[in-house]
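Note that one protein chain is taken out, while the other chains of the complex remain in position.
For chain A:
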Amino acid sequence: MTELTLAKALNTALHAAMAEDSRVLVMGEDVGRLGGVFRITEGLYDAFGPRRVRDMPLAESGIVGTAVGLALRGFRPVVEIQFDGFVFPAFDQIVNQVAGYRARTHGRTSLPMVIRVPFGGDIGAVEHHSESPEAYFMHTPGLHVLSCGSPHDAHWLLRQAIECPDPVILFEPKARYYVKGEVGPAPDLPMTAARTVRPGRDATLLAYGPTVRTCLDAAEAAAREGRDLEVIDLRALAPLDMAVIRASAARTRRVVVVHEARRTLGPGAEIAARLDEEMWGSLDAPVLRVAAWDVRYPPARVEHDYLPDAERVLDAVDRSFAY
């Protein structure tokens, strides 16, 4: 076991994957000498050179589109989108091309490529630097959509994503980049599995990315008041690990989904609908959502009024118990 920050865990994953497989490439904006604006690609340029660690022109559609071509030629590109809000210029390439290629070729051609997206708020940034766009991609068939909530999962989910024959979008919680944690020597779960990070009996909190920590904080506070909350890090948003979600819901009978994505048609909406369809009558309360409000991301000095925090999670748990 090694203790690393989440950022370093991603960095060591890239180092290891590139050392292991010469087809793995890193491409993006400022990923070379600078090592990326968050330093996730630090040291790769020196270790693997400018042909495998490519500073690309500043055009996200172009970066993703050329990554498609590289994947077609047999490479395994790992694309860095600099900030969440910058993913939208690449939306056509991701939704129509990357996600659709296998189906458009009747399964002949899959694209082994990874798109890393630092996402989420709480970093005091200007607009377009704090978004949570994951639901757009969950809505798109043909993609694996992942998010990491700990250094261990950051490292191993990225390694597994690079080995996956199909395209993966990895949403990295940028506000948690510098939180430390143990990184194990091997993956202990498949890429598509959720992880129970805190077992509990009384209610289930479903989280991913930055809200895993939020929910653990809420669970600790609830424990002091005698409530035993289970926290599940979903890790995979597409496909969702419904087996783990259902099993937990069946035990606790109360579910709260927590994310920084907006509430309307966010991941929580889909989870609530599925639990409603699959477990109607066996829960003690409706599935509740703690999410960002359905407005534009606000100026940074009031972002804490926008983002879910432990207090809002606990309030939702109280409301769940009031049914």
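Basically, a residue touches a chain if its C-beta (ideal position, glycine included) is under 8 Å from a C-beta of that chain, and two chains touch if they have at least 3 such contacts; residues count from 1.
In this section, contacts and distances are computed from a predicted model.
**Q** One chain of this complex is not shown here; going by its UniProt record, which of these names is it: "NAD(P) transhydrogenase subunit beta", "Ribose transport system permease protein", "2-oxoisovalerate dehydrogenase subunit alpha" or "Tripartite tricarboxylate transporter TctB family protein"?
**A** "2-oxoisovalerate dehydrogenase subunit alpha"
**Q** With respect to the chain omitted from the figure, which of A:51, A:224 or A:301 is a touching residue?
**A** The missing chain is touched by A:51.
**Q** Which of A:26, A:40, A:68 or A:275 sits in contact with the chain that's absent?
**A** Here the residue in touch with the unshown chain is A:68.
**Q** Which residue among A:16, A:179, A:223 or A:242 touches the omitted chain?
**A** Checking the options A:16, A:179, A:223 or A:242, the one contacting the hidden chain is A:242.
**Q** What chain A residues would touch the chain not displayed?
**A** 25, 51-52, 54, 56-57, 59, 61-62, 65-75, 77, 89, 92-93, 96-97, 101-110, 141-144, 164-166, 192, 238-243, 274
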